[in-house]
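The complex appears here without one of its protein chains, the remainder shown in place.
Just so it is clear, A and B label the chains in written order, and each chain counts residues from 1 on its own.
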Amino acid sequence: MPNSLSAIIEILGTIAFTISGVYSAMQKKLDILGVIIIGFVTAIGGGTIRDVLIGHTPVTWMQDLTGPVVILATAIITILFKKRIGNFKVTLFLFDALGLGLFTVIGLQKGLAAGLHPGVCVALGTITGCFGGVCRDILLNHIPVLFHKEIYATACIIGGVVYFMLINTCGKSITEMVAVIVICSIRIIAYRKNWKLPAL
Amino acid sequence: MPNSLSAIIEILGTIAFTISGVYSAMQKKLDILGVIIIGFVTAIGGGTIRDVLIGHTPVTWMQDLTGPVVILATAIITILFKKRIGNFKVTLFLFDALGLGLFTVIGLQKGLAAGLHPGVCVALGTITGCFGGVCRDILLNHIPVLFHKEIYATACIIGGVVYFMLINTCGKSITEMVAVIVICSIRIIAYRKNWKLPAL
Partner (left out) sequence: MPNSLSAIIEILGTIAFTISGVYSAMQKKLDILGVIIIGFVTAIGGGTIRDVLIGHTPVTWMQDLTGPVVILATAIITILFKKRIGNFKVTLFLFDALGLGLFTVIGLQKGLAAGLHPGVCVALGTITGCFGGVCRDILLNHIPVLFHKEIYATACIIGGVVYFMLINTCGKSITEMVAVIVICSIRIIAYRKNWKLPAL
């Protein structure tokens, strides 16, 4: 995938993740700083856990300030225009799905760069995509949505497997793009059709 | 302790910890992937926190895939045969106690290898043995069992102290074995006799 495209998608994904955190926090009547902190944690939590687990420190958001700046701006705008932003639910959901796909692929690549086994890379991709939401839910005192509602981690795992099936034959750019599209599509279709994994 | 024996106990402990996570998660009606993730976190959480705190990264389960493979297989088998596995409660409890002892001793040794003070090593051993369960309880939105029920961390701390009392006179193998037995026995006896620490 061209770097510029991937950078744009990453920013859109960060925006969507931040907004999801801000909205969840506002429902719990947190104060303004609490809401912003939850926005941050939702957007950077997954990548931060990944970085800590592989020893890539100081963690990414400390070294590249694009993330924090985008998050802070997004959180403030969301708080100011909360009602209007509610009108863009569909757009936000699409950003979120795109972000999920791209974050997962970024996690996969960091795992590969650290020389880890493909299975571990898939786990790292899933952590990068999903664990920001897990941190959000823990801080807000919920059981993480990831574990009992909607198809989320499943999409990341399938996308990760597709990635490793293609990477040796299709080249890096195409493989990345296909993996992002697979994850994004599964997430969207599952949401539309209300697919769920069986509960136990 | 001979390496092969220690490897077998570690696998038995991993199995027991995974099953404890899977059972707890099933009681909360999580979906199948949520249940598997909680199984993972319960089994590897303690060692992962230890590795992150001492800077031993990428963390152990990323470098040696025995753990993840055992956990995945255990989680799936437990889900498929959940009723029958309930019949092995006593066996599982014994594995769990053995695993607690061995995980604690592994944590102690990693602390020693990192050149840390004996008191810190005892803390690391306790974290390795107990904090997988703490992660499980946080994700399932409980106050960790560790803090208010049953003797658990106490056994690890006593075992750690015994370890440092013997290590200079008895040699590594014997010390390890005694420490595992002490932890395991305290855990079993405390459970049988329903011992509890005083609540405050």
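Here, a contact is a pair of C-beta atoms (placed from the backbone, for glycine too) under 8 Å apart; a residue touches a chain by one contact, two chains touch by 3 or more.
Predicted model only: the values in this text are computed from it and were never measured.
Colleague: Can you work out which residue in A:9, A:70, A:85 or A:139 touches the chain that's missing from view?
Modeller: Of the listed residues, the one touching the omitted chain is A:139.
Colleague: On subunit A, where is the contact patch with the chain that was removed from view?
Modeller: Answer for subunit A: residues 25-26, 28-35, 37-38, 48, 52, 55, 57-59, 61-63, 65, 68, 79, 82, 138-141 touch the chain left out.
Colleague: Please give every residue of subunit B in contact with the chain that is not shown.
Modeller: 52-55, 114, 116-117, 119-120, 123, 134, 138, 141-144, 146-149, 153-154, 157, 196-200
Following the convention adopted for this analysis, only the chains that are shown with their structure count from here on.
Colleague: Go ahead and note the Å separation of the Cα centroids belonging to subunit A and subunit B.
Modeller: 31
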